[in-house]
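A short worksheet on the structure shown next.
The complex appears here without one of its protein chains, the remainder shown in place.
Now for chain A:
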Amino acid sequence: LNAAPGRAPRQRIRFLPTPAPGGGGAVELVAASVPVLADHPLVRGPRFKKLKIGAGHRLDVKASGVFVLGIGHGNKLLTDLYNCHLTKVYTVGGLFGKATDDFSDTGNLIEKTTFDHITREKLERILAVIQGTNQKALLMYSNIDMKTQEAYELAVKGLIRPMGKSPPLITAIRCLQFALPEFQLEIHCLHETQQYLRKMVHEIGLELKSSAVCTQVRRIRDGVFTVDDALPRTRWNLQSIQEAIQNCQLRVETELEKTLA
């Protein structure tokens, strides 16, 4: 960043003494526009000594996926995006047959159970109920008076979601893969933590009269940012970061306008 060409130095009109054209030691003042010495790189030093980087929604140590960061002035956009309360999408991998103390497969084993009675149909039934109760909670926490016509119209469009603090809510959940003992779910949620998703996997195991641990939590979408926009480890260089910021700028602006207007 420091090697890139910076701003041109400021110019100032100075009256510099130059020898008179007549000669003989007389000095006359000539106006000249000269660069200000204070802007010279050797005087000022490197332009960037540190960068302010802010983090968006938290991501666990054991989880992976899209992680949004803001650089410099982008940190202001981070607060605005947080206030939009957009949903995040995770793929969560689970394993039947074990229960551990921290709900993931690296924890201390608490119990082992059988799981041969579990079918995809039973799992989908449980997921439908989870979705149903969370839909109810969505409407309840969004602080709209249920008796108004406005509440009815928002409910029809499906646009109701809490725009303030609320407990973790799941807006949609479905089963992507099911191969005993492993299964994979896609979860759309709001205000959640990754540990809450692991606990959800554990509770699904309990509902099915067995037990389950979470093997993988991967965020594939955070508001407007998807996995395609995210930069992998190999592309953490200035060029890619600048391209990524430019690609997302328009989308972020439209989303902020739409929601916070």
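Simple rule for what comes next: a contact is a pair of C-beta atoms (placed from the backbone, for glycine too) under 8 Å apart; a residue touches a chain by one contact, two chains touch by 3 or more; residues count from 1.
To be clear about the criterion, contacts and distances are computed from a predicted model.
**Q** Assign the chain not included in the display its UniProt protein name, restricting the answer to "Vacuolar protein-sorting-associated protein 36", "RCC1-like G exchanging factor-like protein", "Two-component response regulator" or "WD repeat and HMG-box DNA-binding protein 1".
**A** For the chain missing from the view, the UniProt record says "RCC1-like G exchanging factor-like protein".
**Q** Of the listed residues A:Asn2, A:Thr148 or A:Asn247, which contacts the missing chain in the full complex?
**A** A:Thr148
**Q** Considering the whole complex, which of A:Lys76, A:Lys209 or A:Arg251 touches the chain not shown?
**A** A:Lys209
**Q** Taking the entire complex into account, which one of A:Lys52, A:Arg120, A:Lys136 or A:Arg251 touches the absent chain?
**A** Result: among the candidates, A:Lys136 touches the missing chain.
**Q** Out of A:Leu109, A:Leu176 or A:Leu238, which is the one that touches the chain we can't see?
**A** In the full complex, the listed residue that touches the missing chain is A:Leu109.
**Q** May I ask you to list the residues on chain A that touch the chain which is not drawn?
**A** Residues 97, 109, 111-114, 116-117, 122, 125-126, 128-129, 131-133, 135-136, 146-149, 151-153, 155-158, 172, 174, 188, 207-210 of chain A touch the chain that is not shown.
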